[in-house]
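Missing here: one protein chain of the complex. Every other protein chain is in place.
Moving on to chain A:
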Amino acid sequence: MVRYIAQRLLDAIPTIFLILTLVFVAMRILPGDPAIAALGDNALPEQIAEFRERMGLNVPLWQQYFNFLWGIFSLDLGRSLLSNTPVTQLIATYLPYTLELTLFAMILGVAGGIPLGVFAAVNRNKWPDNAIRGYNLIGYAIPDFYLGALLLIFFALNLGWFPIGGVGSGDIWSRIHAVFLPALTLAFVKTAFLGRLTRTSLLEVFGKDYIRTARAKGARENRVVYRHGLRNALLPISTGFGLSLLSTLSGSVAIELVFNRPGIGRMLISAIAERDYAVVQGGIIVFALFVVLINLLMDLVYVIIDPRIRVTK
């Protein structure tokens, strides 16, 4: 168990290195000179030289690479070319909003998707199952930014139940109030995805011999479904949960735009538009680290769910 966890942690290290290297290389081979991007087309040669010197762009590439890595380990991602704010500070400001949105969306998605999937599986091929499958189809098909706009028009603009955008004021209820619609938008898709996954996984498990054993023991339907069925179906579901979490995180980019919320996604988009290299770099690193982190977390969840992984080796 401890070995397994240690192994997973060690596995993550080369992945992180690879990602950082890719980010570094990508930023260097992108067309356009960051100095000109930052200073404008009319910058004087002296200004450009001074800027390159200040940003450490005059040293050899390998040295830039080590400076870059060192910067990350000392939690220094450089400064925004535009506002001169440290990138770490920008991330610290915007990341909580994105996490808040992702967290809410996932809670709603899981709370909706898993029960829906169970309900569909238990009533296989009856009308509730068909209705849920219809909904799943819509959830898969509809683009989230479009759905977001629809919900915004209907619930915020027409009915006035929710604020039209932003993140609310400081207190918690106002924040929840503001995050609800964008989270619901993301959750609509998550629910469809997790619901479908839960249904298929459960139906597969229902065909297994140990389900029949449970019935033969005298377990009632509820116990058979939840204790024996769902517990075994949880492994594929948790994989789906991890994927879903990742897509929610990246999906938040568009949703933040639609709902005019601050966040890492918005930060990244405006940085790309403004060619603010340092901020783009920082944003990508944050996203990439989250991918690694979530995968790591999923590996640990597997261990909890499946004893067969726990004991091997």
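Here is the rule we use: a residue touches a chain if its C-beta (ideal position, glycine included) is under 8 Å from a C-beta of that chain, and two chains touch if they have at least 3 such contacts; residues count from 1.
The working rule: contacts and distances are computed from a predicted model.
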Omitted chain (choose from "ABC transporter ATP-binding protein", "sulfate adenylyltransferase", "Branched-subunit amino acid transport protein AzlD" or "Oxidoreductase with iron-sulfur subunit") - UniProt protein name = "ABC transporter ATP-binding protein"
Residue touching the undisplayed chain, where the options are A:I29, A:L159, A:A216 or A:A273 = A:A216
Touching residues (missing chain, whole complex) on chain A = 208-210, 212-220, 223, 228, 231-232, 305-308, 311
